[in-house]
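This is the structure I have questions about; it appears just below.
A single protein chain has been omitted; all remaining protein chains appear in their positions.
Order of writing sets the labels: A, B and C. Residues in every chain begin at 1.
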Amino acid sequence: MNIIDFLHKAKRGPQVILPKDAGLIISETGLNPTWKVIDAGSGSGFLAMILGNIGCKVFTYEIREDFYNIAKQNIKNSGMNNIKIYNKDITKGIKEKKVDLITLDMKGPERAIKNAYLALKPGGFIVVYSMHIEEVLNVLKELRKYNFHINILENIQREWQSFGDATRPKTHLAHTGFLTFARKNKIILTQ
Amino acid sequence: MNIIDFLHKAKRGPQVILPKDAGLIISETGLNPTWKVIDAGSGSGFLAMILGNIGCKVFTYEIREDFYNIAKQNIKNSGMNNIKIYNKDITKGIKEKKVDLITLDMKGPERAIKNAYLALKPGGFIVVYSMHIEEVLNVLKELRKYNFHINILENIQREWQSFGDATRPKTHLAHTGFLTFARKNKIILTQ
Amino acid sequence: MNIIDFLHKAKRGPQVILPKDAGLIISETGLNPTWKVIDAGSGSGFLAMILGNIGCKVFTYEIREDFYNIAKQNIKNSGMNNIKIYNKDITKGIKEKKVDLITLDMKGPERAIKNAYLALKPGGFIVVYSMHIEEVLNVLKELRKYNFHINILENIQREWQSFGDATRPKTHLAHTGFLTFARKNKIILTQ
Partner (left out) sequence: MNIIDFLHKAKRGPQVILPKDAGLIISETGLNPTWKVIDAGSGSGFLAMILGNIGCKVFTYEIREDFYNIAKQNIKNSGMNNIKIYNKDITKGIKEKKVDLITLDMKGPERAIKNAYLALKPGGFIVVYSMHIEEVLNVLKELRKYNFHINILENIQREWQSFGDATRPKTHLAHTGFLTFARKNKIILTQ
């Protein structure tokens, strides 16, 4: 089944990422099926499944047991066997090494940056998804302690409607959040 | 090499699609490595390579010989062997069958809709990329003759800049185009 | 009473223009209290009252008797005596001469362009408010027959919300319409 059809029917617990933002993560990082990806928190598992749909190996961390159970069931129903879910707090440690991409959609993502930096390959990416601008500012402060190239994006997506000869942007359009991309520099300058 | 690093160095002939739009095509259609994709025109081959990077089989059509040569060389340099390029006019016919996705970024895309509709699987997608709103209107008129579910999107992407304690949207932000998604309905009602 | 407080309580019949768009009309044309302004259709009289609030003389045309009655009552309640309302079709003729600004928020505004052009001062403005892009294209076609400098704008306004330390754009934001500014050229080249 097409992943978008599957997700329409999947159970939604916490708020889920929109395709426009998931697509940007894929295209801005250059994600491909050979990648090792870490995702925290799992939420309803939607981002893990959208990334897993590309074929890469996904490890998704969720601290809350209720969300973990929703996400686990959704992932099982998707039939994807390249996604591993943990009921764990990512700020306590990341087991995986040489990771290509770490997505953080969680409270206090700045607390996960140090572990994430260490787990990443040179050239690998952290992408932080933030609802509020203060969260962006907090995470920037932490990211700047490490050797990252940083890029902050927001996607303002407009859906147009067209009935016969009457075509216009829909009256309302959605903002969801800010995406902060931090790429671990490949070349570490030695002193 | 990461596809985004590769594309920064690849040769650019005609205008190339931005990652924000390529990402939206991937995430809104649910593209995965098992897909068969058609792309026209190739332009510099960037969209073909971004989609090919996901692992799917891509057939890309380019009518202009000069663009064909640029795209062919770029694809060769990428090392991807899942992309086949034709120096052909897609409006003259599509050889491939049971296609999952057809992307049209070309002049007069409405002329390719009939062939595209026939080549698509039920549930498959056409995505038309248009610079001008008149092109959107023209292609809508043609799409409505067939059994499609239609959705028109534009992504207004803002990049934010942050220096110390001074964070703001960059003064200028890019519009590129409109994306018209047309999904071939799975259930064809008989009368 | 402040006009914005008055308008919150005024009767609304047809859809009314938003302040962001009315403000743009004022600031892009340079409207001031000495101006003579024509407005069609009156709708609920909101734009006429927002412009009248600046102190200029406003003549507002409304073809529909039901809207005319709503607008007339609203204008009366506002206490402004610099607004004159007609229950007339502006496409049938404009009595006023040497007009500084003509705002058109009506069906088929292209039918009013010729009369509007003749009624305008050199350097005066037509501003057409359009919901749909096809209306913009139709009116552009007509405007190009005359000696106008043309500028098309849309305002995408975002309201931000802030509770304590959680500040972000509101989830939904409004599109209302397109504003086409056409300024009658001051210098008419003779051949």
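As a convention for this text, a residue touches a chain if its C-beta (ideal position, glycine included) is under 8 Å from a C-beta of that chain, and two chains touch if they have at least 3 such contacts.
As the structure is a prediction and not an experimental result, all values here were calculated from the model.
S.K.: For chain B, which residues reach the chain that was dropped from this view?
M.R.: 131-134, 156, 158, 165-177
S.K.: On chain C, what residues meet the omitted chain?
M.R.: Where chain C meets the chain not shown: residues 2-5, 19-20, 22-30, 32-33, 50, 53-55, 123, 133, 136-137, 140, 150-162, 167, 169, 178.
S.K.: What chain A residues would touch the chain not displayed?
M.R.: The missing chain touches chain A at positions 133-134, 137, 156.
One rule holds for everything that comes next: only the chains that are shown with their structure count from here on.
S.K.: With over half of the numbers shared counting as same, classify the chain A/chain B interface as same or different.
M.R.: Chain A vs chain B: same; shared/all numbers exceeds half.
S.K.: Averaged over CA atoms, how far is the centre of chain B from the centre of chain C? Could you give it in whole Å?
M.R.: That gives a centre separation of 40 Å.
S.K.: Using mean CA coordinates as chain centres, what's the chain A-chain C distance in Å?
M.R.: 45
S.K.: Once you find the CA centre of chain A and the CA centre of chain B, what distance in Å lies between them?
M.R.: 23
S.K.: Show the residues in chain C shared as contacts by 2 or more other chains, in ascending order.
M.R.: Counting only residues that touch two or more other chains, chain C contributes 133-134, 156.
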